[in-house]
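A protein chain is absent from this complex, but the other protein chains hold their places.
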Amino acid sequence: MHSHNFYDVTVWAAEHQLDVFADIGAVINAIIAEIKQRQAQVDVKDGGKPGATIFIPAGDYHLKTQAVIDVSYLKIVGTGHGFTSSSIRFNTTPDEIKHWHEVWPGGSRIINDLPGNQADEAQGAAILVERSGNPRLSSLEFENFCIDGLHFVADASGRPDVENTYENGKTGIYIASANDSTRITAMGVVYCEHGITICDADALTIDNNFIAECGNCIELRGSGQASKIANNLIGAGYKGYSIYACNFGGLLIAANNIFPRGKSSIHLSHVTRSNITSNRLHSFYPGMLILDQGSSENLVEGNHLLRDHEPWAPMQDYDNGLKDNFGMVVISGDNNSVIANHLSQCIDAQYLKFPAGSDPRPVAIKVQAGSGNFIATNHIVGTTTQTAESKALASACFNTQVAALLTTQQLQALPMLHVVVTAEACANTVLDCGRAEELSIDLSANTVRALP
Amino acid sequence: MHSHNFYDVTVWAAEHQLDVFADIGAVINAIIAEIKQRQAQVDVKDGGKPGATIFIPAGDYHLKTQAVIDVSYLKIVGTGHGFTSSSIRFNTTPDEIKHWHEVWPGGSRIINDLPGNQADEAQGAAILVERSGNPRLSSLEFENFCIDGLHFVADASGRPDVENTYENGKTGIYIASANDSTRITAMGVVYCEHGITICDADALTIDNNFIAECGNCIELRGSGQASKIANNLIGAGYKGYSIYACNFGGLLIAANNIFPRGKSSIHLSHVTRSNITSNRLHSFYPGMLILDQGSSENLVEGNHLLRDHEPWAPMQDYDNGLKDNFGMVVISGDNNSVIANHLSQCIDAQYLKFPAGSDPRPVAIKVQAGSGNFIATNHIVGTTTQTAESKALASACFNTQVAALLTTQQLQALPMLHVVVTAEACANTVLDCGRAEELSIDLSANTVRALP
Partner (left out) sequence: MHSHNFYDVTVWAAEHQLDVFADIGAVINAIIAEIKQRQAQVDVKDGGKPGATIFIPAGDYHLKTQAVIDVSYLKIVGTGHGFTSSSIRFNTTPDEIKHWHEVWPGGSRIINDLPGNQADEAQGAAILVERSGNPRLSSLEFENFCIDGLHFVADASGRPDVENTYENGKTGIYIASANDSTRITAMGVVYCEHGITICDADALTIDNNFIAECGNCIELRGSGQASKIANNLIGAGYKGYSIYACNFGGLLIAANNIFPRGKSSIHLSHVTRSNITSNRLHSFYPGMLILDQGSSENLVEGNHLLRDHEPWAPMQDYDNGLKDNFGMVVISGDNNSVIANHLSQCIDAQYLKFPAGSDPRPVAIKVQAGSGNFIATNHIVGTTTQTAESKALASACFNTQVAALLTTQQLQALPMLHVVVTAEACANTVLDCGRAEELSIDLSANTVRALP
């Protein structure tokens, strides 16, 4: 007797006269119903409910029925994350597209055909995880398949470039109830307004995924603890978060490469005693890393942050609305550590925006409120691209991140305000982050050692 | 002809009239015997012994015979790490449990039914790896299955809460002989006294596993070099190590989220030229990170360490016995680097323990012995939870790590001794880790720059 606990969706659907390519959601739900029927006893010989694996071979699978998971130990696994840039494709002319090899994402690809619901992101989720009672759902695993929201749609403004709106009310995976030891790895999510949203996570792993061209990429909501977001390639739209978490303790955000756009690259709200270490963050706007709502005792360390100007024509009309005195890194909270980071801002003066009367230098690190923050040995570099060579390079390239290739030798210095501690903050320590004239800090209320 | 080198344990066992659910160990051993018979020639056309894959679909598999591996290139792979909190379950009343959806771990789950042997942990291992002669065993891979020790049992004290003892003489995987390029990924191990124990490792990978509620989680014994423990979620019992290594050079411990309890989160004994970087460590006791036995030239950098008080009633009677002058980080060795870490201690005065006559401040970093250690730009934060809001939060929550959610605004300052260098140590350098009164260092024997 071989195991009943491994389901190839194409095999099982064929056996049950279901068309998995027309609606994989209905097939997944039917499989889960069978699993629950077969694994009904809570305890048989020290076991009874081991869960099962749903295997999705490479293919295009429409989803017209939301898949709903309410059993522990379910693994859904495909054989390809399948990302391609739909954003480039939708901003390429029909004439050029004619000659393209392929136009859609691929791999083990779930096409989210749900109507989408901006008011309730759970409604528009291809996969919804929810269960009441005890214990929490344990050890759900999602691995190496693709969830594609297909199109963005017009927002209220009725603008013509609807595919650039990052809005469609669709979600990749929404976990609504408390969960333990969930594992999301090697996934691809594209063109969903919300990529992965997880409420009330404990010991969560989000590792080595590719979540890009989504309105928001990863959102940890409710509350949570002791989790890990690492080794991912991520980039949200200009209205959303690449990584957001709230009410969390012990979150490790490490070794992610977070590219534009993203209203924020990382936004932590009321998050405590967590790490943001060894990441690479790239943004086109101020406010790329925000700790607010009393986020305390976090460590921001060993990260590379780059802010430059949107180089891609189709997106140059849009930004997150923040001005350049806002700060690249902004803290409202206590006892945080910002140590050994590199912050680069490479932008030409005509793109900088300031409130009337403000210091005309962009801000790197700002302590908006709070005390006991420790900001040491961060290296802050400002440059402008006003040279012939750099302009030529920028205009020659098709993609969105070309400015990252310009070297300092092709640039000129841009004066920056390295660290600002506002009057609302006191008793903070700032060491070796800039010369005296590059700091805006009340020396009587804070401890400062400027560079000579 | 298709490959003979892929074994689904359920298919192969059925073909051979074996009950894999009753004893998967006997099935694995029989498969290995077949592999060795089929792959008997050392060199046939530039090959001959490629190994094989043993596939374990989701299911509950009892193991009554120890699985013994003595061939290279064997991969055992399942489809789910299957962790659930047995600790919460065993500390829940029978009445409440009645209504639970499930009570046991799941996924591809091996239930270790061996008798257990505390005197010889290899004896109680579900999987034992051992081979004499040359070369060393190469490229064993263990991936994405669960090993469950099922129960902890009474220790000598005969205490009633046997399931909280973290003792049963059972081990998940024990590698007894020298090995090269072993790979342990996406595994789950639960309720074993020893999770993964590996002797004489070279170029080992332990990545992205979930090893928790084990007496000890990861132990590297004998000696070893050039290995990696990264991206894991780990948490040992109050008697054991979350990560232990001895006689090792070039060990990279990075981006792990190590939660309580753990006698130590990381204990390195005679380990040299290794990294502990970008981890998050959380412990309920002093001594959470120990480098001893002359551990030298290691880099402890970019880690977040939190020590607070055990909030969970069932475990509040137990700790590791160390007093608060012991130190959160303790070094006996030379030329180590402790740079750019954040250390938080959040604990109320009544829980602190000191030897008679000692300084009544808990110690963050202690150089117990050695010279040439370099301790710079670490941020140390002490707080107490003595506010109404924080007490309410702590009492309202069921899980073990709630204090991590308290923000500094809900706390009061706790004076700490930031760095202690004992009289046995000299010629160490301590920079920017605290104000003069927060340091206990002989300034004539060491180099110190205090914060102003």
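The chains carry the letters A and B, assigned in the order they are written, with residues numbered from 1 in each.
Everything below uses one rule, namely that a residue touches a chain if its C-beta (ideal position, glycine included) is under 8 Å from a C-beta of that chain, and two chains touch if they have at least 3 such contacts.
Everything quoted here is computed from the prediction, not taken from an experiment.
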Item to check | Touch with the omitted chain, as defined above, among A:89, A:323 or A:353 | outcome: A:89
Checklist entry - Which listed residue, B:65, B:91 or B:337, touches the chain dropped from view? => result B:337
Checklist outcome for this item: Out of B:10, B:295, B:368 or B:385, the sole contact with the unshown chain comes from B:295
Checklist entry - Hey, which chain B residues sit against the chain that's not shown? => result 1-3, 5-6, 42-43, 45-53, 71-73, 75, 77, 131, 133-135, 138-139, 141, 180-181, 183, 185, 202-203, 205, 207, 223, 225-228, 230-231, 247-252, 254-255, 270, 272-275, 277-278, 294-299, 301-302, 333-335, 337, 339-340, 372, 374, 376-377, 429, 431, 447, 449
Checklist entry - Given the full complex, what residues of chain A touch the hidden partner chain? => result 8, 10-11, 14, 57-60, 62, 79-85, 88-89, 92, 96, 99-109, 111, 150, 186, 188, 208, 210, 212, 231, 233, 254-257, 259, 277-280, 282, 301-304, 306, 339-342, 344, 377, 379, 381, 383, 399, 401-409, 432, 451-452
